[in-house]
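The complex appears here without one of its protein chains, the remainder shown in place.
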Amino acid sequence: MLTMKTIDDININERLYQLNLGPQHPSTHGVLHFLLTLDGEVVVKAEMLIGYTHRGHEKMAENRIYEQFYPNSARMDYLSGMIFNTGYCEAVEKLCGIEVPKRARYIRVITSELNRVASHLLGVMDFVMGIGAYTPFLYGWDDREIILDLLETITGSRLTYNYSRFGGVRVDIDQTFCDSARRFIDRMRERFKLYNDLITGNIIFIKRTVGVGVISKDVALDYGVTGPTLRGSGVNYDVRKSEPYSSYEDFNFEIPTKEEGDCMARYLVRLAEIEQSLRIIEQAMNNLPDGPIRADVPCFITPPAGDCYHSFESARGAVGYYIVSDGTRIPYRLKVRAPSFSNLFVMSKIIPGHFVADLVAIFGSIDVTVPEIDR
Amino acid sequence: MNMTQLPIIKDIYGFLGPDLLVGVVGLLLVLIFVPLNSAFLVWVERKVAGHIQLRPGPMEVGPHGILQSLIDAVKLMCKEMITPDLADKPLFWMAPCIVVIPAIVCFVVIPFSPVMQIRELNVGILLIFAFSSISGLSIMMGGWASNNKYSLIGAVRAVAQSIAYEIPLLLSTMSVIIMSNSFKMSQIVSDQSTVWNFILQPVAAIIFIICSTAETNRAPFDLVEAESELVSGFHTEYTGMRDALFFMAEYTAMFIASSMAVVLFFGGWHGPFFSGIVWFVLKAYFLVFVTVWIRWTFPRLRFDQLMNFAWKVLIPISLLNLLVTAIVIKVL
Amino acid sequence: MLTEGQKKLLEELKNNLAKSVPEAKISQSDYVLTGYHLEFSSSKVGMRRVAKEMRSRRFNLETVTAVDFIDSFEIVYLYFNYNQDNIRVMVRIRVPKDEPPFTVSAVYSEAIWLEREVYDFFGIQFKEHPDLRRILNPDDADYFPLLKNFGKTTITGEIDDMLC
Partner (left out) sequence: MNTSYGFKQYVKEIFTGSKSLIIGMGITLKHMFKPIVTVQYPRQKPIMTPHFRGHIEAIIFDDTKSHHCVACGLCARTCPSHVIKVQGEKTKAGDRKYGKQYFIDFTKCSLCGLCVDVCPEKTLKFSDEYELAFYSRWDGVMDIMQRLEERK
């Protein structure tokens, strides 16, 4: 690894210069602004300037009834909109004490996991594209397209699904959906060989990722990192296991972890997670119970006064909805704990000492969504 | 009055002989060939990339979109050429002009067939090396003059990269030159009438192809442009036809590098059934296809790895190869 | 359902927190309904002592946020651990509007950004914070958007009348 120079070693006027990476840059996944202090091509200090896509979702929530916040929830993390949407519904259900039918919970699991696979595929392939390989990105896109088509058949939308409703889901899934999902699972399992040959085994990819951007366990804990980024650092923590929501307690799956904490570990964790998600989908479809898909809830709900915190695992980490209700139809306060927010902040700790090219790799491997950070 | 009767013209004609005619006609042909060739190669690149990525590539203009690059060229000519306010204007203007010089000059010595060569030089190979280094200069000029940090980083990378990769490039060429005892390109080609140098010198051939990919700044060595890091590298600030000139130079350099590889290792114009030029162009385009294919397969190296690869892998191996070649030739 | 380990940890936590911050009110809460196991509420003191206690037990700071209760702020810290025995601890600190609290960013680095966000939206000036600047809102903004007196739209009132 490169030896990190401290500011004291360098005559500032001569050697350091600042580079604005973003807000308009091909590899910042949206509008994120890195203010880098560089020594040659080595980053000495990195500061992330965020807020370019701040839309004030939390303030919006205070100005609309609970139902009207459905579309907002998916627009925070547009890559795992289904998970955010479902999570919001579950948070409000927890607040109101609504019991969701089992079939609806299973459908939520199936759609959320499909969404997670789609998000991970994009995350992994975007990371590979940041390193410079464009073709694997489009192969991943090809797989992701099947999921989007599949979800479109039941939700009618491709990114901002808006599918979950308080007390259940909007549309039931049928046999054709299950058959296409099974076909996708079979196809996806075969595709792992392609990804391993084309990307994981590639010597350039290995050289670019192994030992780059190491997040140690302690740093991860200190900075509140969650999700695949945390599991890549060797911490076995997944909300789906630790606090099973929906019906994750019914399924048999593993939490893949890697000890190394570098870009490669995070990449491998994501690929392994896709595999586990496929397992969950398969189990859920095999044991799909019959019954109603929506509990009998009023058209507009009025939760009792009080507060609740609901945590769930999105494709990027542990998301939390903290809702304070004052007993009216409008939330008094709605706070979203965005995993990308903390995951991004850790970059200011680990980037110094790396090249600009590594910054792109690390940023890709942490896989943040900017609208989720900015909310 | 007959112009040729003038003493000065007579002197020039006497000095140049029939070469003048060949020179003028050849230059015209090169001037026509270079833009058309690069337009064709852009189309090839987009088509190959498309099919590798399971999509058809350009399809709209002409059959299978073959006229797409010509239309794009027309569009680029109509575009405004923006010069940044803080740019070094003369240098900024000169860089794209200089970058096409090696693209044109190098064609002078390439033997497309036994008869199709504009000028036979005793040091043809050296001329190509000498002139292709100019492209590094123009990249440096463009990157510096843009007054953009991304461009500057790209330019600095370009210089370091071209220095590092010229050494193994020359060393691998040297082993061929030792074998045919000549810097003359036609001599090297005619020496391969029975066995290609690729069979005799496989290591040198592979190193040559790798280094020429790096010299022409193609992926996986395209750190000079490195889209995901440096936006567009040295030509970030260039627009319109100036940008197109950089592209033209890049694709022509690709073609020249492939032609060099054909001359040095793949038997030049030699081949059954067809005439020499057909074989030569086929081989050159196949090598171009290989570089395009490589580009759309691999990730990009990091800068220190690029340097390590040149200094720790390519240079030792090519030196070793040269040494072995020299010993074998001496012994035989 | 709480496991044995969770119960034990809860008891320990309760005792230790009560010892380190005697003036606080600590109570167990229904996880199924609220999503947290332990509720810790105090007025204006103790957030750093709690943070240190949590850090020593390898708890993770999940989020920091605030709620504007017109007359005062409630600052909310959520802690969660990665171990087998998962406990979520909700720490509520009531602070008057004119008396800003201390930062916990010396204990948890994550809090640097989380508290910046709270400052950005509520204008709570955390004491001893290393880098208290705007984060999501523009640098030159002169408003704190999540305060209750900011930007209450008239449309909402209309909806309220019609639906309630």
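Observations, loosely collected:
Chains: A, B and C, in written order; residue numbering restarts at 1 for each.
Operating definition for what follows: a residue touches a chain if its C-beta (ideal position, glycine included) is under 8 Å from a C-beta of that chain, and two chains touch if they have at least 3 such contacts.
Keep in mind it's a predicted model, so treat the numbers as computed, not measured.
Checked against the full complex, the candidates A:I107, A:I154 or A:I351 give a single residue touching the omitted chain, namely A:I154. Across A:R170, A:K217, A:K241 or A:K349, the residue that sits in touch with the chain not pictured is A:R170. Interface note: of B:P56, B:P90 or B:P202, the residue touching the hidden chain in the full complex is B:P56. Mapped onto chain B, contacts with the missing chain fall at residues 48, 50-56, 59, 293-294, 296-298, 312-313. Seen across the whole complex, the unshown chain contacts chain A at 1, 64-65, 67-72, 75, 135, 139, 142, 145, 152-157, 160, 162, 165, 170-171, 194, 197-198, 201-204, 210-211, 299.
Here, only the chains that are shown with their structure count from here on.
The chain with its CA mean position farthest from that of chain B is C. Distance from the chain A centre to the chain C centre is 24 Å, each centre being the mean of its Cα atoms. Contact with two or more other chains is made by no residue of chain C. Among the residues of chain B, none is in touch with two or more other chains. Across the complex, chain A meets chain C through its residues 50-51, 54, 56, 58-59, 62-65, 91, 94, 97, 221-224, 235-237, 242-243, 300, 302, 306-311, 318, 320, 322, 324, 328-330, 332-333, 335, 337, 341-342, 345, 349, 374-375. Chain C meets chain A in the complex at residues 32-36, 58, 60-63, 65, 67-68, 76, 78, 80, 82, 86, 88, 90, 108-110, 112-114, 117, 121, 134-138, 145-146, 148, 150-153, 155-156, 159-160, 163-164.
Within the complex formed with chain B, the chain A residues making contact are 17, 19, 25-27, 41, 128-135, 138-139, 142, 198-199, 202, 204-205, 207-208, 355-360.
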